Structure formats: structure tokens, C-alpha cells
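Excluded from the complex is one protein chain; the other protein chains are retained at their positions.
And now, subunit A:
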């Protein structure tokens, strides 16, 4: 007995992509597993953030897609499909789907969709093209889909790596690439990744040069390509591609290549503005252009918050954007003032160095000059350059630092030698008062120019800090200066003045203390990381904290950070300047409960470092 649901199969095959694969015998089997659902107008088919494992086919009726903020993204009619984006993402639907007419829907199980998507190129092409075409529309509708920001790079991989051995010739390589329809080929020696060969290499380094077909691949491949780890964020892959102008990045896991991510893969995945924002920054040739981009920042920020990106991702994105502004301004400055007479490195300090920037931060930066620097000869150049960059950063929304910790301050524009002396002095003869102001210098990242200068200075700092335990005692004491508002339920311990009198400062009372605690431990264990979460990993690995405590710190940071970020988003939406002040009355009971737990963690850990780095006097 062969049961054929002809009516259903025929209905499917009248529409793309099924019409293109009508001869695929699997379709018949798939039809047998379809479920049919009648939904009246105005009902939710897929709710916002619901887990979805069904591909829906609209047999009759109409559906509308709504964004997170309930805005209409588009309407779909008979013959259209929905639900595939969430299946491909392997999880929650970022949009809501609602019937606008009485509709008859075919429910196709996700595994059939995934199977066809994997096995049938005609089928999968349809969804890729559809997605690209909708990208613009979605962005225009201010739809936020931060899949790229929130997914690990490994999720972009579509197949195992295609590779060939180092002793192949370019003809063999090209044949393999043609056979597998890939635009890049990994070159290996046994298990080891030696290089990468791309379409572009074949074109420019082989064909255009008229090389013989039997030329070994080793002659035209890119040796030691930039690779990323499978756990890295996809957004980092994008940034790396733009930074290095490459289109393919091999992904490795435990040192072995497991696939290649290409710009094409990214475009398919990408539907969010922050990465475009960065590439736009690099395209600007005037301050006006940069200023107009900086005005879009708040939008990018709120998009990220709305899309449930965590604080780490938001910090990462905002810092990369901030760094892009600095880099572009320095490039423009070098066009105006000419190339630097001696090497220098522009360094970011504080949150930007830790890649934890949020919206609206002061600029904290400095300049390390090469030791060849001669004030008489080069002083004027660097003064002009720094003034110009800091002034224009201010124009772009990164306001001048109230403490004057900026490259434009001659005190923070010194040769490496002088910087090292400064740090030796601070570390060897610590003064509590001074160190309070200086803690920001212990988060230091080279972002433009000769980054080896920053690297050497960081090395020096690590060495010095580990050799002088007295310094850690001071740092630990300073990390105890700002206490979390433990009693904020019973009596409000409020920090603000005037308009802010009913609020407390989340950054001062929660986030900064955690960062301070973590910095002390990081210096103690010689970690070369700057990001607080990465430092926490190093601290945990070094066994400086009792089991689980390091993770507690990370959780507390995320919790407080999230409340701050949501609060800032609400401030922006209310047309206010975002800041770090939170009115406890505006917190949900959920937020209050978690904040209280987080503050308790901070308090306990403050106590802990006081004893851990007690020094001789206590």
C-alpha cells in the first residue's frame, strides 16, 4: 500500500524551493511526516524567543513577521516558508510570526529541512539568496539579529575542511577546489596546517603570472595563515577579515583545522549593523563623516541590548567600534601631519583596553614613543598629532578625559624608557592615593602603530608587579575602597545628587570593584590578559581562588553589567543621556534579587583579597 499525499506534494512543488527539487525522491517521504494546522487570523504561530523546530509552509492564508519591538518586518502569503532562520540558528526565533488571515499551515519537521539543506544545493541556495535579499530590508526595519555577535565562529562552518597535501601542484589543487566547489583550500602536511590557497591566489599568483600547472602549491599559497579558534565569536572573525583584508579564515580546534569561514558565510549569517558600522568607519575620509557615524552608535548599542547580547559581547563590539574610530583618526592624522618620524604606539587604557566599553565613555589613552624619540626634533609632530586625534575623538562622542589621561597630555606621551621608569616607580614605591588614580594604567592595550612598544611595556609591568608584593597589598587595599551597596533593599544607599539623588552608581559600586579585584589577582599570577573575563580564566587556572569563586566573580560582573546596560538602553529610549546611575525603584524583583547576590559576592571577594595580599603590615 503506497500512500501518496498527492495534494500536499503538489502544493509544495508549485513553489520554490520545492519546485526546484521536485524530482528528489525524498520529498515524498518528507510529505508523509508533515503535520497540518489551521490557525485563525490574529493568532501567534511562533512566539518571540520561542524554541522552534518546524519549517512552516503557508498552504493558504497570510502571516506577518514581527520584530522584537513588535514592528512589522514583512508579510508572507501562500507558498512561502518561515521558521527556517531559527532552525538554522539551532534555537530560538528572534522574530514572532502571527497569522493575519485564517491560514492553513504545513508543519515540516526541522530534521527534513536540515537534511535537504545539507544534501541538496538547489534547496540550500534558495535560503541563502532569500536571506541576502532580505538583509537590507531587515536592517531598514531596524530589525536586530545579532546572531553574528552571539554565535561562535564554529557555527558558521558548513562542511569539513577541504585540503590537500603540501606536495600537490596547483592544477591538482584547482581540481579539488572545483570538485568541492570551494573558494579556498587548506594546505597541510599530515595533520599540520601549513598554508591556505584561495581563488584569488590562483588568479593573481598563478594564472596572471603564467605559472605552469605543475608549479607546487607551496609557491603560491599563503603560508601560516591567520587562524581562529573554534570557540571565538563569529564577530571576531569578521573584524579579523576586515583588519587583514582576507576572505578566508581557517578555524582550528586543538590545533587541527576543522573548517574554513569565508566572507560569504559571514554575509549569509550577518544581518546586523555593528560590523557594517566598523567597515564604514574605515571608509570615512573626513571628520564630518566620522561624526555622522558616531551618531548611529546609540542605535547599534540598543540593538545589541534588545537582541539579548551579553555584556561581554556588547563590550567587545563597542570597544572594537571605539578602536576603529581611533585607528581611522590616526590614519587621517598621518595624512595631515605626514608619517611619524619615529615609531610610536597609541594605547588605550581602562575599559577600551579591557574591551569592556559601553556606550558613552570618556577617552582614556596615551602614547608610547620609540626610545629614538628626541623631543627637540619630534616633539612638535606628536603634540600636533595627539591634540588632533583627542580633539576629534571628543567630536565623535568620546569626551575628553576629566583626569586628563590622554595622549594630548605631554605627561602621557613619553618614550618607552620613561614609561618603564614610571611604572617601576609606581610599583616599587606605591602610594595609595596616587595608585587610585593610576589603576587605569594597568589595563593597557596597544591599538595603533608599533604594538611591540605596548607589549614590551606590559611585560615590564608584569615582571615588576610579581617581584614586588608590597605593590599588590596597595592595589588590594585600593580595590576595597568602593563598597557595594549591600543594604540597598532596606535603606537605599544612594550616591547621586540632585536629579540622581534616588539612585546609586552601578559602575562605581559594583563593576569597578570587580574589575579592581580581578586586576589584583591577574597581576599576582602574571596574566597577560586584559579583559576581565579572560583574566578570571587565568586566575582560575592559576588556582588563586578557592574552587568556584572565580566563576562567581564572572557571574556577578555579568549580572551587574546587564542591569547597567539595560538601564542605559532605557535611558536612551527615554531621550536621556545614558549613565551609570540606577534607581532601585525601577528594578524588577528579579534584578533586585540578582543584584543583591552579586553585591554579596563582590563584598566577600573584597574581604578575601585584603587577607590574600595582606603584606607585612597587617
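As a working rule, contacts are C-beta pairs under 8 Å (C-beta built on N, C-alpha and C of every residue); 3 or more make two chains touch, one makes a residue touch a chain; residues count from 1.
Methods note: contacts and distances are computed from a predicted model.
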Open item on the list: Tell me the UniProt protein name of the chain this structure doesn't show, selecting from "Branched-chain amino acid transport system permease protein", "Probable DNA metabolism protein", "NADPH--hemoprotein reductase" or "DNA polymerase-3 subunit epsilon".
Closed with: "DNA polymerase-3 subunit epsilon"
Task: Positions on subunit A where the hidden chain makes contact - done: 1-8, 11, 31-40, 59-61, 78, 101-102, 104, 107
